[in-house]
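Missing here: one protein chain of the complex. Every other protein chain is in place.
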Amino acid sequence: MAGSPRRAAGRRLQLPLLCLLLQGATAILFAAFVRYNPETDAALWHWGNHSHADNEFYFRYPSFQDVHAMVFVGFGFLMAFLQRYGFGSVGFTFLLAAFTLQWSTLIQGFLHSMHGGRIRVGVQSMVNADFCAGAVLISFGAVLGRTGPAQLLLMALLETVLFGINEFVLLSLLGVKDAGGSMTIHTFGAYFGLVLSRVLYRPQLEKSKHRQGSIYHSDLFAMIGTIFLWVFWPSFNSAPTVLGDGQHRTALNTYYSLTASTLGTFALSALVGERGRLDMVHIQNAALAGGVVVGTAGEMMLTPFGALAAGFLAGTVSTLGYKFFTPILEAKFKVQDTCGVHNLHGMPGVLGALLGVLVAGLATHEAYGEGLDSVFPLVAAGRRTATSQAIYQLFGLLVTLTFASVGGGLGGLLLKLPFLGSPADSQCYEDQVYWEVPGEQEEEAQDPLRAEEPDSRA
Amino acid sequence: MAGSPRRAAGRRLQLPLLCLLLQGATAILFAAFVRYNPETDAALWHWGNHSHADNEFYFRYPSFQDVHAMVFVGFGFLMAFLQRYGFGSVGFTFLLAAFTLQWSTLIQGFLHSMHGGRIRVGVQSMVNADFCAGAVLISFGAVLGRTGPAQLLLMALLETVLFGINEFVLLSLLGVKDAGGSMTIHTFGAYFGLVLSRVLYRPQLEKSKHRQGSIYHSDLFAMIGTIFLWVFWPSFNSAPTVLGDGQHRTALNTYYSLTASTLGTFALSALVGERGRLDMVHIQNAALAGGVVVGTAGEMMLTPFGALAAGFLAGTVSTLGYKFFTPILEAKFKVQDTCGVHNLHGMPGVLGALLGVLVAGLATHEAYGEGLDSVFPLVAAGRRTATSQAIYQLFGLLVTLTFASVGGGLGGLLLKLPFLGSPADSQCYEDQVYWEVPGEQEEEAQDPLRAEEPDSRA
Partner (left out) sequence: MAGSPRRAAGRRLQLPLLCLLLQGATAILFAAFVRYNPETDAALWHWGNHSHADNEFYFRYPSFQDVHAMVFVGFGFLMAFLQRYGFGSVGFTFLLAAFTLQWSTLIQGFLHSMHGGRIRVGVQSMVNADFCAGAVLISFGAVLGRTGPAQLLLMALLETVLFGINEFVLLSLLGVKDAGGSMTIHTFGAYFGLVLSRVLYRPQLEKSKHRQGSIYHSDLFAMIGTIFLWVFWPSFNSAPTVLGDGQHRTALNTYYSLTASTLGTFALSALVGERGRLDMVHIQNAALAGGVVVGTAGEMMLTPFGALAAGFLAGTVSTLGYKFFTPILEAKFKVQDTCGVHNLHGMPGVLGALLGVLVAGLATHEAYGEGLDSVFPLVAAGRRTATSQAIYQLFGLLVTLTFASVGGGLGGLLLKLPFLGSPADSQCYEDQVYWEVPGEQEEEAQDPLRAEEPDSRA
């Protein structure tokens, strides 16, 4: 049946039609709702008689550009470590993130920034949309190579909505601080993806085992992703914080935290490696955990020492996770996690949330001075104690885990819809299924999506 | 004759002598004419008693750096898709752009920014010079792999002059708006290169057909170029606009336009691909058309919806161009276009110019408020109506096409000068002709430039 011409034609049209449908829908909603904000609108900006130097562009655009490079270059190439899935890693990152930027502008706009029935956009909304794309790409990492582009677009469609709601609940309703997204981006994206991966569990995946590793040059391409993420992460965490000391301190904390996670990762990787050898998987991923772990506390008065300690802890936990926990996750919990997002985003994200609980709970007027108002406005205004802020932070983590798990479960059911094409168990981690691959003998996969063997997922 | 020792020695000296000659000439002209401007000169800046925060450096340098990365990283790696021409793509990009930055400083300086007999330089002239390098690299893309470095330097020498004149006519004489260069950069560069390629037409090119495609890893190197171009394009279009809302709005419009061209490209690529498979050539190139198409209108009140619609149109047209029009261009019009610049820069550039006509024609005092003066100063001053501005914009497109075509024709004749080395028809798209290639059996090409067969071009 899967090989019948009509089914094949239907699958062939799935991606184009879905892209056109989604693009058409977002375009209509843009026409109806999205407008320039007072910093991007010619009439509104000049009406205010501002100095051009006051435009928020000059305070946030350089950071935005770094974030933008992280999302497309960083995530894209980081996932290109697989020997036969470089096109899919970089290419589907490109597709998913491009769609998410549009869709998230709408969702976040409806939830956070409606003014007079209109969504007002500028550099802040660009940063926010890129952040949502980051979360979607984290989830993509969990199911990399085992899902088709149409499935992934539907995942992004759903995840963006839940991301927006979760973010709204945390930031707007609960008054939780999470500038760099330890909770809203990393924890949410990781557990959404892992639960979704659980629903899509493939018991016969060893049929694609031979393609699941890297080759020498694919590991170097992945290092492009790693290094760009590492270098620009200070901009990621600081992009949405309050201006002035807020951005400055957040960037500094992230910078130090990453150096410590790198040292921790090299130490642990050599320690647990066979004959003391370093493992590229650890270096490519766990060294980045220092950025994740200060996503919440980075804007707080964490202290430089605090940043080092947190980064080191995250790097070691993450490396140990790759070595010891990923196999258990698959064997015991039936969660296949291609990129190890549980180690890079899941555990460090939760640690980062808990670090936020701790540092918020320790906040004093003395340590923050007049700056308390910009970091913890509710505490400064006397509406909360530092301890109750800490409890709200903890509650934010629980809310995030709940949204992520329920959302991931729903997402998994959505992606199992039988008409959605998905690579056969023996065709996972293989670009040829969705891409014209140069110089390939094409016999192997006449119909890229045909079920070569009984498909275990349907 | 081509193999005679004297001729071989002459060819061997061609590139070094040309480099030295050009560098010597620009250095002398720099000594005579180029001076720091009031923002880079110690005495002039401090004489004015400015606050350092007012220095234009802080408003334009971050955007400049993104543009600079696009020119060298973006164009260089984008063209590295060929299996045996990575050194030439990245290396000749490096050479051509480095020369063009110097030469264009002079040409643009003579035409635009002479003050008291001196060319005054600073970050604006750096941006402008990089823009000219962009146009030269677009033309390079049309003849990639079929021309030698000495030929390419001569092309850059001529093209930079014509680029400067065309830009001067449009921006200074006609009062046309074209911040991101849909006309001056993309349309000009593409048609200059295509007409030049027409003059250099090689009927026997199938002798190098086997080297004309990509291999797996060369496609990934090309994606480095694509992604950096895509990510930084908002900075490209906004780098030279008016400060404040102008830069901000332009970046925002470009950001949205690119997301839509990406979705359009994926949709169309899968639709026209064999068995619904995606084609890397489309993803690497057509997804960028959204940046080209808002090069003129990006600074105007295009609206976010307008940006999406324009980007989507450009992405689909560009993809269809690669699929259906490139073969016709070669077969019917005898224009060989290695990188498909007609699809990425030519058609989207013309579309972008027409979009500028449309959006300029729709400009009202109501929509722009006091900002009208910075976007359409002649309209704001009452010296033109919006409609006449639109007509000037259209006229600018025609002027550009004329300059590009005549210039490309002249360029082609120049590059056919018989003493200029050029790879034989069977040696196109091959790095070994101009580069020491590691681990190569060197028998194949004893004299890299000898004519192995009757050369069809001389």
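Note that the chains take the letters A and B in the order they are written out, and that residue 1 is the start of every chain.
Please note the rule applied: a contact is a pair of C-beta atoms (placed from the backbone, for glycine too) under 8 Å apart; a residue touches a chain by one contact, two chains touch by 3 or more.
Keep in mind the model is a prediction, meaning the values are calculated, not measured.
Listed residues A:278, A:398 or A:417: the one in touch with the omitted chain is A:278. When the omitted chain is restored, the residue from A:165, A:227 or A:378 that touches it is A:227.
Mapped onto chain A, the footprint of the missing chain covers residues 53-54, 58-59, 62-63, 66, 83, 213-217, 219-220, 223-224, 227-228, 230-232, 234-235, 242-249, 251-252, 255-256, 258-260, 262-264, 266-268, 270-271, 273-280, 283, 287, 301, 303-305, 308-309, 312, 366-372, 374-375. The set of chain B residues touching the chain not shown comprises 8, 11-17, 19-20, 22-23, 26-27, 30-31, 34-36, 39-47, 50-53, 55-58, 61-62, 65, 68-69, 72-73, 76-77, 80, 86-87, 90-91, 94-95, 98-99, 101-102, 105, 121-123, 126, 149, 217, 221, 224, 434-439, 447-448.
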